[in-house]
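A protein chain is absent from this complex, but the other protein chains hold their places.
And then chain A:
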Amino acid sequence: MNPDQRAPRLDLRAVSKTFGGTRVLHDVSLDIAPGEVHALVGQNGSGKSTLIKILAGFHEADPGASALVDGRPRSLGDPDDIHDAGVRFVHQDLGLVPALSVVDNLALGHGYARGMGGRINWRRQTAAAEAALRAIGYEVDVRALVEDLQPVERTAVAIARALQSAQGEMSVLVLDEPTATMPKAEVQRLFEIINTVRQQGVGILYVSHHLEEVFELADRVTVLVDGHRVATKRCSELDQRGLVDLMTGGVVDEARQRSTTVPGEPLLALRGVRGAEIVELDLQVLAGEVVGVAGITGSGREELCSLIFGAKPREGRVTVRGRELPALRPHTACALGMALVPANRLRDGIVSGLNVRENANLTTVRRLARHVRIRPRDDRRQAASISTKMSVKAPSLESPIESLSGGNQQKVVLGKWLQTDPHVLLLDEPTQGVDIKAKAEIHHLIDDVASKGVAVLVCSSDEAELERLCDRVLVLRHGRVVSEFNGAEVQTRRLVHTSLGLTS
C-alpha cells in the first residue's frame, strides 16, 4: 500500500497559538498518510506539546487554523469532535489508574460488559481485555494491577485502550514521548506494537526526542524550532547529524558578549550528591563562573537545582561559601545567599494570588519594613526599580502577576532574586516558554550577574542556551557526569550528541 495515494489521515493547516502575548506556534502545517509513522521532533519549548494539545482540544488554536481528518473538516479545540473523528492520544503520563487492574483500566472510558441485572460480566470483560491486547500483538496478565506492570506493558495497555475505544474507526494515533521512561529492550517491544497498529492503516504521530527511534520507526519527520516548522522530510533523506542541525540550526541569536573573566574562589561545591535520578555528582562553581548542566529527560538534569536548593530530598554535601547547607532547608539556602529560579514557573516561581509588586518584593520584603510595618512608598519604589532593571512590561505594578506574559513573569522571578544580591544563582530552565526577545534580555542579565562575581549554575534542556551562556558545561546521562566541555568546546551540537549518547 502506497500511503501517498489516499487522502491523508490527518491534515493540519496553518496552526498558530498565542499565549498571553507570546506566539508559541507560527502557521504550522502537518499531514499524516494512512499507515504512516510521522515523527514530530524539536527541542523543549519548540511547540511540540502545544501542537498536540491543540489537536487534542486542550487548547484552542488562533483563528485561521484548520484540521481535516480523513478528508473531513473537524473543529480544532473541540475534544469531542476530534474523538469522534477517530483521533486517539497516548499522552506521556498514559492516563491510566495505577491502583486498578488492566481489565478495569481497559474498561474505563469504554464500558464494562454487562450481565444479568446490570452486574459486570467479569468473564466476558476479561476476555475482551485479553483480545484488545492481542490485537496489538501483546500479552499481559490482565488481572495484574497497572502499578505492578513494566513501563512498556503500561504503554501497551494505554495503546490498547486507545485502539479499543475506537474499534474500526481509528484514524490517527498520537504517541507523546512514549519511551521517555523505558529501557532500550522494551522500546523494541513497543515498536512491534506500533508496527502492528500502522499495518491496520492508522496514521501515527510520534513525538520523541530520541532521534535514533525516529530513524528506526518513522517514515517522515517534521522539525519544529521555536514554534516554526523548519522542515518536513522523509527519514531516508536525512541522517542523524542532519536532523540535529535542523533542530538546532539558526537559533543562536547572538554571540556571547561576556569577556573572559578570571573566576574567583569556589562559592558552590557539591560532593557525592545523590537524588532520585542523580547517582553521584561532584561539582564546583567559582565566583564569576557560569556552569551549565545538559542532559535529556531522566538524566538527572531536571532535579539538580531542586536538590541543591533543598526543594527535594538529597544525600551528599552541599557547601555555599564554605558553609554546609543541610538538605530540605530552602530558607537556609536563601540565608546563605543562594537563589533559585525554578523550572516550573507557574507552580514554583510566581505566586499567582499576589500582584506584580508583591511578587517582585517577596524575598526582600523584610528589608522594606521599619520595625514591623512595611513602608508603602519603599514597597512601590523597590518594585518599580526591579521591574525597570529587568525591563518588565506590565500594565501596572498592581496588576495580577498572571496577567503578564511568560517572559515578563520570568523577569519578575529573576528580579526578585537578584534584589537579594545572591552569591550563588541557580537557574533551572531560565527561558522555558519565553519568547526570543525576552530570552535574549534574560541572557544578558545573566551575563551581567556573573560578571559581578556571582557563581551561576544553569540547568537547561536548550543546548543552544548553554552554549550562549556558559564557561563550562557538564553533560549528565543516567545520573552521572559523562562529559565536561570547557570554553570553546561548548558547542550546541556536541552537547546534543553527548546528551543523546551518540558518538560525535
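One rule holds for everything that comes next: contacts are C-beta pairs under 8 Å (C-beta built on N, C-alpha and C of every residue); 3 or more make two chains touch, one makes a residue touch a chain; residues count from 1.
The definition used in the following text is that contacts and distances are computed from a predicted model.
Undergrad: Tell me the UniProt protein name of the chain this structure doesn't show, selecting from "Ribose transport system permease protein", "Pyruvate dehydrogenase", "Spore germination protein KC" or "Lipid kinase".
TA: "Ribose transport system permease protein"
Undergrad: Of A:D348, A:D378 or A:E484, which sits in contact with the chain we cannot see?
TA: Of all options in A:D348, A:D378 or A:E484, contact with the hidden chain holds for A:D348.
Undergrad: With respect to the chain omitted from the figure, which of A:S46, A:S208, A:T222 or A:S387 is a touching residue?
TA: Going through A:S46, A:S208, A:T222 or A:S387 one by one, A:S387 is the residue touching the chain not shown.
Undergrad: Among A:S16, A:S101, A:T179 or A:N408, which one touches the chain that has been omitted from the display?
TA: A:N408
Undergrad: If you put the missing chain back, which residues of chain A would it touch?
TA: 18, 20-22, 254, 257, 309, 311, 330-331, 333-335, 340, 342, 347-354, 357-358, 361-363, 365-366, 368-369, 372-374, 380-381, 384-385, 387-389, 391-400, 402-405, 408, 416, 437, 440-441, 444-445, 448
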